[in-house]
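Only one protein chain is missing; all other protein chains are in place.
We call the chains A and B, going by the order they appear; numbering starts again at 1 in every chain.
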Amino acid sequence: MIRTESVYMRFGGLTAVADLNIDIRKNEIVGLIGPNGAGKTTAFNAITGVYKPTEGRILFKGTDVTGAKPHKITDLGIARTFQNIRLWKDMNVLENVLVACHLRMNVGVIASTLHTPKYLAKEKHARELAMELLDSVGLADQAGEAATSLPYGKQRRLEIVRALATEPSLLLLDEPAAGMNPQESLELMEFISSIRDRYDLTILLIEHHMQVVMGVCSRMYVLDYGVTIAHGTPDEIRNDPKVIEAYLGVD
Amino acid sequence: MKRNTILTIIALAIFAAAILLADSTLGRFTVRILNLSGIYIILALSLNLLNGFTGLFSLGHAGFMAVGAYVSALLTMSPAQKEMNFFLAPIVTVLRDVQLPFPLALIAAGAVAGLVAVIIGVPALRLRDDYLAIATLGFAEIIRVLITNAQTLTNGAQGLKGITKYSTTTVVWICAILAVIFMLALVRSSYGRTMKAVRDDEIAAEAMGVNVFKVKSTSFFISSFMAGIGGALLGHLITTIDPKMFTLMLTFNILLIVVLGGNGSITGSVLGALIVTILMEALRFLDMPMNILFIKTEGLPGLRMVIFSILLMAVVLYRQRGLMGNKEFSWDGFFGLFSRKDKAAKGGRA
Partner (left out) sequence: MDIATFFQQLTNALSLGSLYALIAIGYTMVYGILRLINFAHGDVFMLGAYFAFYAITAFAMPWGVAFIVAIGLTGVFGMGLERLAYRPLRDSPKISVMISAIGASFLIENVGIVLFGGRPKSFPSIALFDTVVRFGSISMLSVSLFIPVITVVILGILLWIVNKTKTGLAMRAVSTDLDAARLMAIDVNRTISLTFGIGSILAGIGGIMWTMKYPQLNPLMGIMPGLKCFIAAVIGGIGNIQGAVLGGFLLGFIEIMIVAFLPELTGYRDAFAFVLLIVVLLAKPDGLLGKNQTVKV
């Protein structure tokens, strides 16, 4: 599904990501873990086109997408959420999802403005899809509320819904459980595996608390100071001396 | 729902009748203010599209207006009129012989202004917010310098005189109403939503598949198209144009309207345009010599602009949302205003 080949990300003298080689197959849920500042988000930014990798290639479904524009990458089927929630604050919950629907609506500015029948049909379909998605995370009742007035946990779920509205095949989640208590985290992980099945997704998720993702991921990559120090199944990772060392005193 | 539709139709009918009767019943001065307001509505909406709906801070409006004003003026003038205007150096022959009917010239004015904007926008829209402001201001200044120096194309600093007065009340207000309807339709459409997303968070918009650069360019094109139309109408209203008209001061007036009305509110821009245009004319006396209580003062040119500058700063400092915030007029909101007062009054009595 997605493969990075020796991706390096350097900023001036700082190497944020070094020699990143991840390879994820269809319908896997894979974790990208590591302490704060390990380069996880930078890796996401390189994959989603926010940054252009200094070196290396990124292949998505076999095509080279290295350095493509973020909206192009989303169009190809990679969607993401943000660690520091980035909802559109002056829009309500439903509108936040509708903007993401625009990508697949395929209407230009002229058809939009003239409200052509074709546009109206697509708009109706988008609204139905958006409501259906919101309903699946229990946000349908709050569709008309300002997105940023939602409690933190719901904002995170709204971000996931928004990403799903772009109809991706690969979903990148950046610390989806941040700020949640263990119970909420557990429910979230169940939700993540349920959307994988329902929308036929492949998921890569970032987390710095290893325990949270142990249950849901089939494999994990561990980053420390930009370097991949281990990868394997949760069990292998748990017993890896290098991982234990990196995390010692952290958790 | 049905009540609101009926109310809208009635309001529009009254409004249309008022516009049709305006020329014959109102004095020349009042009609002029009315028409200026209509033009300022178009201009304010166009700036609001950038500033309020797409989050692009542009200070280049005067430049695009100048382009529109010159294009339409030159395209509608007869060859004889042009010969009279261009006494320092003759006009280039291609332009001398062209004469188009006004509606076509008006569309051409918008199209050329929009085209110039796209050429400018391709490099400028990659810039960060405040650099964009300076770059667009720079482009407007460059346009002005070019117009001043292109003697055989624009008649340079002398400007153009005797432009046909096509901007009648009906023409101006049909354009203004079209602009309002167009803006409402655009802003409430799916494309309009992507513009707001770009405004609120560009990075998130890009990540959700919005082609940010394309949305910005489109917004910039539409805005400049409207500015070109507004500039053309202005030229055909006051019948003379010269490069000095199109300075930053003009952009400032439009910015004042947008900020006063509320960044991101169409209703706000309409109200703001009416208020500012009327005040602008009503306060004209401040710049003239005055005779108050037997005390004669000399004219204080600039005093009027002092008031407008203070008004702008007061809005930004104390009421950043302007009159309307980013809300729009609706009949329900309108009646809500009264019923709330009713309730308050009843509560007071009980």
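Keep this in mind: contacts are C-beta pairs under 8 Å (C-beta built on N, C-alpha and C of every residue); 3 or more make two chains touch, one makes a residue touch a chain.
Owing to the predicted nature of the structure, the values given are computational and were not obtained by experimental measurement.
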Across B:T8, B:T30, B:S309 or B:S330, the one contacting the chain not displayed is B:S309
Residue of B:A17, B:I203 or B:L337 in touch with the missing chain, whole complex considered: B:I203
Where the missing chain touches chain B, by residue: 51, 55, 57, 59, 123-124, 126-131, 133-135, 137-139, 141-142, 145-146, 148-149, 203, 248-249, 252, 255, 259, 263, 300-303, 305-306, 308-310, 312-313, 316-317, 320
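Assume only the chains that are shown with their structure count from here on.
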Whole-Å gap separating chain A and chain B, where each centre is the average of the chain's CA atoms: 42
Which of the residues in chain B end up touching chain A in this complex? 182, 185-186, 189-194, 196-197, 199-201, 203-212, 218, 222, 264, 326
Contact footprint of chain B on chain A as seen in their complex: 48, 50, 69-71, 74-75, 79-80, 82, 86-91, 95, 98-103, 105, 107-109, 112-115, 119, 122-123, 126, 162-163, 165-166
